[in-house]
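Only one structure is covered here, and it is reproduced in the block below.
In this view, the complex is presented without one of its protein chains, the others remaining in place.
Moving on, here comes subunit A:
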Amino acid sequence: MLWEPEHGGAEAAGRKDDLWVYWNAPTREDDTAAQIALVERVTHGNYQGLVLAPDQALALMTPVRRAVERGVCTVIVGSPLSIPASDRLSYILNDDEEGGRMAARRVALLLHGKGSVGVIGINPNISGIMIRARSFESYLAENYPDIHIVEKRMGSFNVPHEQQVAEEMLRSNENLDVIVALMWPSVRGAISTIENEPGKLSTKVIGFDPDALPFEANSLDSVIVQNTREMGYQAVDMIAARLHGTPMPPLVKLGPVLVTRENVNSKEVGNLTSMDWSKSP
């Protein structure tokens, strides 16, 4: 659900601009080596552009820099790299600062301005997650001083490990009101932990970057979704324009959307999360 909409957007732009899109990704989201291999394949292949959602903030710097040096127009989507934008390098990023603020406001709404929060899924490999973590924490501290972050834990793409992290957090903080999970495996770990003991835990979960929208689980309050469809569309469109001589804007930020039980069935959310990439949006 996170990246297939991007595929749809990229295909739609490709059809419009008469570009063929090669789409591929590592089987694991933390398989950085496989993603580097894909980037190098594009770099040394007969490709005119590259759209990349980096799995790692640092390790992809050199491959992307080499791709740009070889003349491949590159658009980084989702989470940023440290390389500055250039004539052939542009960014279309999720507004993770807004995502952090969105989560903070949702926590405040749930807790009526007072309570305890745990943060899990902090993953420095993805810059966007760190940005949203800092934004969430600072916004909460500035605007809702009675809501306290009682514990923060690092995250990984391993769901059982994330479940163990959630169990430890809930064991040491029995009255924890909300868990903010910054990545989806952490969301799944937290939901599993709470749902495994029905009626015992009342902790709510706010998550990011969903693979699905499992609102049948009572503990899941809301998820914050990136507009990856628009990212994919704009990225391919920008590459097509660049190939025709139009410069690419260095940075475009797209705001995320808060999905709750109230709006999950709306047309906007449906369009945002549609995994059908075979037709135009």
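Operating definition for what follows: a contact is a pair of C-beta atoms (placed from the backbone, for glycine too) under 8 Å apart; a residue touches a chain by one contact, two chains touch by 3 or more; residues count from 1.
By definition in this document, contacts and distances are computed from a predicted model.
Chosen from "Signal transduction histidine kinase", "Phosphoenolpyruvate-protein phosphotransferase", "LrgB family protein" or "ABC transporter permease", the protein name that UniProt gives for the omitted chain reads "Signal transduction histidine kinase". Touching the chain that is not shown, out of A:Thr27, A:Asn46 or A:Ser82: A:Ser82 (per the contact rule at the top).
Only one residue in the set A:Ser138, A:Asn173, A:Ser192 or A:Asn218 touches the chain that does not appear here, and it is A:Ser138. Check A:Ala33, A:Leu109 or A:Leu251 against the missing chain and you find that the one touching it is A:Ala33. From the options A:Met61, A:Val159 or A:Leu258, the residue with contact to the unseen chain in the full assembly is A:Met61. Across A:Leu109, A:Met154, A:Leu243 or A:Met275, the single residue that touches the chain missing here is A:Met154.
Interface with the hidden chain, as seen from subunit A, comprises residues 32-33, 36-37, 40, 56-59, 61-63, 65, 82-84, 122, 124-125, 127, 130, 133-134, 137-138, 140-142, 149, 152-154.
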